[in-house]
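Here the complex is missing a single protein chain, while all its other protein chains stay put.
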Amino acid sequence: MDFNDTPEEAAFRAEARAFLKANLPEKKQAGGRERGEEFLKRAKAWQKTKAQGGFAQITWPKAVGGRGGTPMQQVIWNQEESSFAAPTGPFQIGLGMCIPTVIAFGSDEHKKRYVPKALIGEEIWCQLFSEPAAGSDVAGLKTRAVRDGDDWVINGQKVWTTGAQFSDYGILLTRTDPSVPKHKGLTMFIVNMKDPGVEVRPIHQASGGREFNEVYFTDVRIPDSDRLGEVGAGWKVALVTLMNERLAVGGSPGPDYDEIMKFGTEMGLMSDQAFREKLADWYIQAQGYKLTKFRTQTALSRGDTPGPENSIGKILTANQLQDICNSGIELQDHYGLINDEELAPMKAIFQSSFMWAPGLRIAGGTDEILKNIIAERVLGLPQDVRVDKDIAFDQMKSG
Amino acid sequence: MDFNDTPEEAAFRAEARAFLKANLPEKKQAGGRERGEEFLKRAKAWQKTKAQGGFAQITWPKAVGGRGGTPMQQVIWNQEESSFAAPTGPFQIGLGMCIPTVIAFGSDEHKKRYVPKALIGEEIWCQLFSEPAAGSDVAGLKTRAVRDGDDWVINGQKVWTTGAQFSDYGILLTRTDPSVPKHKGLTMFIVNMKDPGVEVRPIHQASGGREFNEVYFTDVRIPDSDRLGEVGAGWKVALVTLMNERLAVGGSPGPDYDEIMKFGTEMGLMSDQAFREKLADWYIQAQGYKLTKFRTQTALSRGDTPGPENSIGKILTANQLQDICNSGIELQDHYGLINDEELAPMKAIFQSSFMWAPGLRIAGGTDEILKNIIAERVLGLPQDVRVDKDIAFDQMKSG
Amino acid sequence: MNFDFSEDQKFLGDQARKYLSEQCTTAEVRKVLNDDGMACHESLWNGIAEMGWLGTAIPEEYGGLGLGMLELCVLAEEIGRALAPVPFSSTVYMLAEALKLGGSEAQKQALLPEIAAGKVIGAYASSEGPGAPDLSALKTTFDGSKLNGTKIPVLDGDIATHALVTAAENGGVSLVLVDLNQAGVKRTVVKTLDPTRSHAELEFTDVAGERIGEAGRAGPLIDKLMDRAAVLIAFEQTGGADRAVEMATDYAKSRYAFGRPIGGYQAIKHKLADGWVKNQVARSNAYYGAWALSTDAGELPEAAAAARVAASEAFWFASKENIQTHGGMGFTWEVDCHLFYRRAKLLAVQVGSPKIWKEKLISALENKAAA
Partner (left out) sequence: MNFDFSEDQKFLGDQARKYLSEQCTTAEVRKVLNDDGMACHESLWNGIAEMGWLGTAIPEEYGGLGLGMLELCVLAEEIGRALAPVPFSSTVYMLAEALKLGGSEAQKQALLPEIAAGKVIGAYASSEGPGAPDLSALKTTFDGSKLNGTKIPVLDGDIATHALVTAAENGGVSLVLVDLNQAGVKRTVVKTLDPTRSHAELEFTDVAGERIGEAGRAGPLIDKLMDRAAVLIAFEQTGGADRAVEMATDYAKSRYAFGRPIGGYQAIKHKLADGWVKNQVARSNAYYGAWALSTDAGELPEAAAAARVAASEAFWFASKENIQTHGGMGFTWEVDCHLFYRRAKLLAVQVGSPKIWKEKLISALENKAAA
């Protein structure tokens, strides 16, 4: 048992670090979420550099522009890249979820047309699954695709779409047959986000920010040649995308036990036994999360594939984040209500994350859905009763 | 808002107290659970005295031997009686649950035969519903009653029967028709517990004690005249019994915040902020339970009927008991493991209740069932999906 | 045993609920939320004044209705339920109650009728920075006539006409009444987690003030004021928590997933049941606080502390799980969940965090055990 790289891993790490050092400035401090045209330009440039250096998608086969490397090499690359000021955000969804789906289900022409441009950062992709009435139950979506000659005509609305505002393409899950049970009437398409019938509107979030989008489709025409998978096989295609989502979900943004320990020390709270015991609880959870990732990485490095047990991460971190922020605020007493970076201790991280945390407990699978996943796929417990199982979608109650 | 009796209530309280003082010794201290022949004799004698004094079942109509009093008077009586060394246990189930069912569904002959003798303590009753494979799902019971001439022949097994070892009669829920959905094939009987085909065996509990029983029925014959309600209407009858159970469920046996505060003080823990904050949590829960009962009593005293919201009590107290006992033990460190009244602090109440608490979270409705009751009957949320709803009992999967 | 409000008191509550459900919809609350220039909802405030609520517990001789504290508790619950964006607590629980508890006859005559009429807005200014203010070591000072120092944050500090300011004097603490419309008072609006209730920083430079209570010995008066306010705020919290659970329950009945209302899944059912149980615990403790408040019972310190802690916990749980029950919708600005989440946090720290009140509770129980 050790935390060291194998010689091969160490060699790869050195190579990666050298490449990063040559091409990127080191990170000064954990900054806010960058946005804007300028940032997008830098991100595209970095993606191109990365791709040319052979570090863009390490586990992909060389045939599609990857490195043909191991998952562990990808982990090492991510570790190293994260200590540099690398503008990576805009490509995570596209390269992590959409393009793997195109590779799995697209035609040779699709692959030729879309993969290289995504890989070198020329085109950005987004994922269009969730709808206002189809969140946890993604397959309950209503966006219609109706066949018209060689085209499909799309009408409907998607929601919580990350990066829609700067995406060039998206993978779009639609309902093509409402007369069959819900999972069976879905079909997946590639959609051009610059089509005039596509309208992107930012969502005003409870936290005040506007990072996600709604996307409206009005008579958008998609040629049948841009279909991914068979008509009616959209759910099968979507499962591949979603499986990749689980691997792409990142760490917890916001204060953890070390920040609140630092804050407690400043506030003279380290003599308070109640605070000390809470700190111990947080430490153990934080370590539990971090060390469980090490176990997963070890499995990766031994050639195993990580399973649904990764769901553990978000359950632990999102709830802990909410709890720590709440405590961080209450320890400031009435002053803790102040949500102004200039005035509040530690640049108001407790306050800003307090408003983010509820979203984190929902995004990418609610606490409840993740516990179901653990119960069913890890422990082998029975699925919930599915009353909609064999009912035609258009006969189904939907509130 | 006040905690005082109305003049009428005060008058009744004075009358009750005078009667108790004249007939019972005052309680010296909270003793263990008394048992044995001697105790049973005293209990029967006290019940007789009580009945003759007109205090046996205060809310029952005078016609059946009650006082025709108010629920609030019953509450007052219970409060006063509990401060005397009154041996009441053996009659709670019979008078609280069984006899009300006999009154509701029995023939005039039943009422004449059984009610007076129960009331004056000559005959003790038990309730025979739960079975090894039918706990939360009582209606899934398997004990069969088969018609044979004017009799029914009973075979099967009941479990967790309180007082079966000293009961004279029981109300027995059986399955008379397995070919219809489960709720529809049940029938209720009065059974003579002294019948030779009835065998009572004490259950050895996880706590080590043997307070409850299994009851086995082997070819027990019950005349059809001892049926309660129609054939197949047993569930309707049982619901009346179970409704009365909710009112009969008692308080929490075992240490509460005041005991652990006393113990913490002795152990020099009152300077530990973590202990203080836990104490505050326990106090608030304990008060929440106690004060919610006051609210219920107020409703009673205004003539309202208490509803399913009473389920709150056991959820709060059983879990808190388990938590307090666990803390009481851990505060003693390794010594806390000692489960000997002579050696352990406070006569080992933390240790003995630690072993009882898991049972309390199950008996009379598990935490999970009680939360379902609150969710469905108080908040009006939908019932769980019932896959067995319209399926014949003998076609039903049962593991 | 009469551990409930009277029919009259309940009628008052019903009327208040009806009024607020019309005049204080969340659309009205959002006007204050969305408009940085709007510190409170003025027409609602005027309406509340006209209804006489501000003088509920002010004696008739000072222009109030002369009802009791129980009536005020009933109204507090409705104010909390409606998330009313008005300076009710600052004016009524703080300023009016401080005057009733410790004000001179002249102070009462000068201000109580004005409060009842809605012409005076109060503010309680104690915090001087992160952490609970240490009343024995305040940086703000009073020398018998002039006040100097800075208080931040002060709820309703930007719209109040009068503030109660805690200040060091003679090595102890004084409670100083200050007319805010004078030179030397500088107000700066402060951005907080709950923009539906305004906060400010108040700087005092040689500002005239007069004491409520004794010089340097206002400690017990302040403690009592806090205990009383804690009970009233517990009712606001209980009202808010109830409504958050109701909102989540209603949504869970109407939102479908996998062909069924999400409220039919035990994860949601039991979450909501837990919320309901916490709300009952909060309500029962709040009632006990109300009893202690209205009878001036010796049990007030522990009753107030228990009420405050239980209600803070209940509103916190209800407001965060209300968002969770709503899923993605609950995290949008347009859905009202975040209004409750924000208000729950404000009310949890407004007169000191639950942690401080747990400590007060145990101290009170120790004192009782020692007595």
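Read from first to last, the chains carry the letters A, B and C; within each, the first residue is number 1.
Definition applied: a residue touches a chain if its C-beta (ideal position, glycine included) is under 8 Å from a C-beta of that chain, and two chains touch if they have at least 3 such contacts.
Since the model is a prediction, treat every value here as computed from it, not as a measurement.
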item: Touched by the hidden chain, restricted to displayed chains; value: A, B, C
item: Selected from B:78, B:92, B:192 or B:339 as touching the chain missing from the view; value: B:339
item: Given C:270, C:338 or C:360, the one touching the chain that is not displayed; value: C:270
item: From A:316, A:346 or A:387, residue that would touch the chain that is not displayed; value: A:316
item: Omitted-chain contact residue, chosen from B:23, B:192 or B:205; value: B:205
item: For subunit C, the residues touching the chain missing from this view; value: 265-267, 270
item: Those residues of subunit B which, in the complete complex, touch the missing chain; value: 130, 132-133, 135-137, 140, 159-160, 203-208, 267, 274, 322, 326, 329-340, 343-345, 351, 354-355, 358-359, 361-363, 366-368, 371-372, 384, 386-389, 391, 396-399
item: Residue ranges of subunit A at the interface with the undisplayed chain; value: 1-6, 9, 72, 75, 261, 265, 270, 273, 276-277, 279-281, 283-285, 287-289, 291-292, 294-295, 297-299, 301-302, 309, 312, 315-316, 368, 371-372, 374-376, 378-385
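The rule we apply is simple: only the chains that are shown with their structure count from here on.
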item: Closest chain to global C-alpha mean, per-chain Cα centroids; value: C
item: Geometric centre distance via CA averages, subunit C-subunit A, whole Å; value: 40
item: Residues of subunit A engaged with two or more neighbouring chains; value: 274, 387
item: Overlap residues in subunit C, where contacts from two or more other chains coincide; value: 260-261, 268, 355
